Structure formats: structure tokens, C-alpha cells
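Only one protein chain is missing from this complex, and each of the others stays in its spot.
Chain lettering (A and B) follows the sequence in which the chains are written, and residue indices restart at 1 in each chain.
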Amino acid sequence: MNAMGQRSRDGTPALQIEDLRKSFGKAEIIRGVNLSIGAGERHAVIGPNGAGKSTLFNLITGRFPPTSGKVRLHGADLAGLAPFQINRMGLSRSFQITNIFPNMTVFENVRCSLLWATGYRYSFWNMVNRSRALTEGAEAILEQINLTSRRNLPAGVLSYAEQRALEIGITIAGGANVIMLDEPTAGMSHSETDYIMDLIRKVTENKTLVMVEHDMGVVFGLADKISVLVYGEIIATGSPEAVRANPKVQEAYLGAVLEAEH
Amino acid sequence: MTSQTQNLSRSRGRAPLVTLSGALPWLICTLFLLLMPLIFTSNSALTIMNQMAITIVFALAYNMLLGQGGMLSFGHAVYMGMGGFMCVHLMNYVEDMSLPIPLPVLPIFGGLFGMGVALIVGSFSTRKAGTVFAMISLGVGELIAACSVIVVAFFGGEEGVSGDRTYGLPVFGIEFLHQIEVYYLTAFWLVLSALLMFLFSRTPIGRMANAVRDNPERAEFLGYSARWVRFYSFVASGFFAGIAGGLFAVNYEILTEENLNLATSGSILLVTFLGGVGFFFGPIIGAILFTLLQTVLSLQTEIWQLYLGVLFVATVMFFPGGLAGVIMMHALPMRLGKAGLLIKPYFKTLVPAVISMAGVAAVLEILYHIRHAALGENEMTLFWVSFDSHSPLPLILAVVAMVAGFWLARRGAPEMAEAWHKANTPDGGAV
Partner (left out) sequence: MDLILVNLIDGLVTGLLLFMLSAGLTLIFSMMGVLNFAHASFYMLGAYFAYQISMFLGFWMGLLIAPIVVGVLGALVERYGLRRVHQYGHVPELIFTFGLALLIEEIVQFIWGKDQMPYSIPEVLNFTALSIAGNAIPAYKVFMIFTSVAIFIALLYVLTRTRVGMIIQAALSYPRTVEALGHNVPLVFMGVFGVGTALAGVAGVIAGPVLSTFPGMALVLGSIVFVTIVIGGLGSLWGALVASLLIGWITTFAKAYNIRMEDILTGIGFEKPVDLSEHMLRDLWTITSPQIADILPYLLMVLILVFRPYGLFGKRDA
């Protein structure tokens, strides 16, 4: 479905961030972030509240322009590109606060997310309900996120966990190979969290995953690399074990949490 | 759908273009349009029906913006008007040059011209939705309406421009001299444009217009530029508004500043919203209702616009889905087979409510007559009764009807609410 899938084989990182900075007024929120995320990696960005994790996401996906620095997707510079242009290059994201189309049906939500990637663009000569590929594609995704039974309900009436699942469905539907999830399990119960975690694992297979997450269970369960963001700087990057053992991380952030876990 | 048809269509990768259930409403409507002139034969009825048809096309075009795209325009008359002006000029030009452009295809040029204007305006007005878009549409609308008095060459100044639709050679022996011929021409364009607009709402761009309306930011993260989605919807809407303008030109053979100004833009908003922006057929019933009010009610009372204003404000406040919304609210009780539960409470509440409203109307009419009728003219006719507006009895009667009706309606309201709740709850709790 997407030509970007092959490009990552030559060793270019899927996502490369070079000395990224962002100031709001006088406050510098992101203070020189460098990060390289390889293709196929599952990368979690963790850090205390107010560390700038969501801002980092917004900078990468073109929601805010950075003050300085570069973001490269498969080697291509994203400077000055609008969110829709970045999305077309194969990067898709979800939001911390559920961001779906509440008045449209669940099926419509997913189908709309498929449209661009299926090549329909701004077409006004095709009927969407005539295309088997679209209908089946959307149904397959509904199946994956277990919302087939909710197919014809307005998305706004779904439960919170279902809406989060739908949001993930919308995010992956376009076939992007870099998926960014912003706190996918925020505000969920234990069983819901497990369910979403399985779902994420399932739908991001063979894709690059970048996520911000607070729940350490999810982070250590899903990620094979972790970066720790504290006050707008990355203080450590590495495998879960390495990060866990890193004294700087222990000191800055993880200590209390890890003690509670073990 | 049966499995057989499913297999058949899958082999082509496409669902069938025409299904019986999909085509049936269109066929019924077309048949209805064909038969209408046989029932209402008078020329004035034909005039009203023509006007309805034009308003329907315009309202549907308007709803492509408001209902589907979430863009509120206060200047959409411009695109209809420009299309209309273009068509009148074309009529005159074709007549002078004896060009082989028959009248029936004329509206398409109105559409193209409306689209052209929408292309220019849309290029900067669709950057933002919401309030900013509304304000730009208002400003541009006022600008062009004001220009019409200055640019006399195109708009004809105060008296407008007029043409003659019988300019060309007869098409299949039809000269378009008679109202009935114009009716069928208008009806043809009505069905064609309505169908095209309906299909437009089913295209990727039509679907994405809904998505952008609901959540423009999310749509951007799905690969679509919210701005371009709005722009394409705007241009398409301008096209169909232009067709409505072309039909107007064919019908009335004259266009003036009035076709461009805020009053016309505002009334199409009123029509569309009254009918209901949430459903495709909403603007259609809105246009029918409005034209009837405009032509029938205005003969009965001088203050019909006051009633219209009250109706409109009440709709915005209490029934934001419009008439179509109210109708579709009953879809669930119908599906559950419980609509019957509603009949009695409706009757008990709505009949007194209607009496109360008639009382209010009577009070207003009497007061208006007392205040504004010529001196010494005390006789007035209301609800087919003639009486002296200055005597207290009719006023007292009207007030009694108003208060009593209101009291009865209020007493019935809890029962209606309860019945409504019951009718919407499926037996056993699950849908």
C-alpha cells in the first residue's frame, strides 16, 4: 500500500532529530533534542510531567514549527511541512486527548482515514461506497481493533476505551510506517490498558513505533528502546535494561517508579 | 444484499452503481415532478413551483457548504446572482450573434461562471472555517452587491439586466413561451443537479468535507489539507448555486442587485436551516416550506416575516436539526414499531399548542391593525371572520385562546415526554 515501506532497508533511520529546539515566548521547552530511531524500532519517550514530550511530538508531526533544529523522516527534511504533507510521507500520529470524528460513524471514521493512502486524494468522480477495496480495508481494520460490532454507531457515543481503540485504528489505517502514539493508555483501567497494549503490538507489527507513555508497564512491555526526556533534554537513550540501570535516570525520574514496580 | 450480487460485484471491485433501494426515492420524486403540473394547472401555481425548484437547487448548493462542510456563508447569493447575470448576458449575446446555443443548456454556463467566481473568492476565503469564513463571505458579498450599482456594464445598475428566453430556434419545437415548458426545463435541471449534489456527498471529497467539518485538525493528520477540502466544496457549491442562478435567469428573464445582496443570502440560510442541515433532503423541504410561506402566507398577513423570524429563532434554539431533524427523530420509534404510542400524547399536547399559537397570532394581528391601519379603518378579517379591531371582544377571545391553549399544552407536556422516552426505549433494553 505504501512505497515508503522499502526505503528503510538501506540503514537510514526512520526518524532522525537533530538539535531540535522550541521556545514559547521566553521559555525554552525543548532544549536541543537529538534522537535517532531506526526502522522497525519500538521507541518509547518517557519523562516526568512537563518534560516536553507532547511538544516534541507536535514538533515532529508539524503541528508546531520548531524554533531551530531538524527533523528527518527516512532522511527527508520535514522543515516547513504541514501536518498533511508529513502524513503523506508515511508518518501518522494519535493524540493525547481523544481526537476522532465524533459525528461520523465508526466505519466512516476508519474509511476516511484510508482515503488518501488508497489514492483517492481530492477525487470527486469516485463513489466511496462503490469501492470494494475501501469497504473491505475499513472492515479489516475494524476487525483488528475489535469494533466491528460498533460499525454503524456515531463515534461520539463509544466508551472511552473504544474511542481510544478507534483513534489507534484511524492512526494506522493510512498504512503509514512510522506510528506515533501520544499516551495511548492514559486514563484507562488495568484491563483496558492490557487490551490496548495487545492492540498496539498487533497493529504496529513491522512498523516503526514512537510513543509517549506514563504507564511503565506499557513502556517496558512494548518498547525495545527508551529515551528519557527531562526538562526538554534527552538524558538517556537505550534498551529498557540500560535505561533502568542508568543512574542519571534513576536519579532524575525512574527511581521511585521502579521501586514501586519491584 | 444477497451473496450472489456480492460475488458479482466483487469480481469488478465495485459495488453496483444503481440499486433499487437507492434509485427509488429519485424515481418517485421525478414522477412527482412530472405529475405536479397535471394537478396544479394554473399559471400562478406553475410560477410557485418554478420558484420552489430554483430555491431547492440553491438551498442544496448552500447546504454543501453549511451542512456538509460546516462553512457558514453570509454571501452565497453572489454565486447564484453572478451565474444568473451571466446567463442573461449570454441570452442577449447569443441572440445578437445568432449562436447555436439552445436555451436548455444555458444553466450550465451560469454554473461555470458561478464556479469561476467561487474559485477566485474561495482561494482566500477558505483558509479558515468558522467565524472568519463567515465574515469574509459577508464582506465579499456586500462588496459585490455594492459593485453592482457601479459596474453598470455588467450589472445594469439599478434596473438590472434583462433578456428574452425565446431568443433562439425552438428546441424540438419548444419555444419556451409558456410557463409549462419552463417548468419542465427547470424540473429537469432540478433533478439533475440534486442527483449530482447527492453523488458529490458520496465521493472522497464529499466524505472528507464532513470530516473536516467535525475535526479539521484530525483530518490534516490523515493526509488531507483542511483548506483544500473546504476549497473544493466551496467551488462545487458555487457551481450549483450558479446553475440555480441560470434557472432564475431563464424563469424571470431579469436580474437585479436584489439577487446579490445580503437579504437574499440571508434568506437562503434561513431556508436551509429551517429545513435542516443534517440531512440531504432537509434543504428540499425547507425550500418548499419557505416558498409556500412566502407566497401563500404573505397574501394573508402583512406581518408574515415576523412569524418567519420567530419560527427561525425558535428552530435555532430548540430544533437545531431543523424540520428534517424533527422528522428523523422519529426514525427510531418507527423502527422499534412504537410510533403509535406517540399519537395520543401528540394530539393532546400539540392541538392546544396550535390553538395557543393561533391566539398569539390573533393578538399580534389585532394589535398591528390597531396601530398601523389607516385612520377610521376599523374592520379587519382574521381566520375568515370579519370584526371591529377596536372593540375589546376579539382581543379578549384571542388572549383567552392563547392562555388556555398554552395551559393545556403544558399540562400535556409531561405525558408527551414520557411517551417519547418510552417510544425510544427498545423492549428488553438492547437494540
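By definition in this document, a contact is a pair of C-beta atoms (placed from the backbone, for glycine too) under 8 Å apart; a residue touches a chain by one contact, two chains touch by 3 or more.
Bear in mind the structure is a predicted one, so any value in this text is a computation, not a measurement.
> Using the whole complex, pick out the displayed chains that touch the missing one.
Those shown chains that the absent chain touches are B.
> If I consider the whole complex, including the chain that's not displayed, which of B:14, B:128, B:202 or B:338 touches that chain?
B:128
> Just one of B:45, B:101 or B:262 touches the chain that is missing; which is it?
B:262
> Under the stated touch rule, tell me which residues of chain B contact the chain that is not displayed.
Contacting residues on chain B, toward the hidden partner: 66, 70, 72, 74, 124-125, 127-128, 130-132, 134-136, 138-140, 142-143, 146-147, 150-154, 262, 266, 269-270, 273, 303, 305-306, 308-310, 312-313, 316-317, 320, 364, 368, 371-372.
Criterion: only the chains that are shown with their structure count from here on.
> How big is the gap, in whole Å, between where the Cα atoms of chain A centre and where those of chain B centre?
44
> Please give the residue numbers of chain A that touch chain B in the complex, ascending.
It comes out as residues 61, 63, 82-84, 87-88, 92-93, 95, 99-104, 108, 111-113, 115-117, 120-133, 135, 170, 174.
> Name, in rising order, each residue of chain B that touches chain A in their complex.
9-10, 13-17, 199-200, 202-208, 210-211, 214-215, 217-226, 228-229, 232, 236
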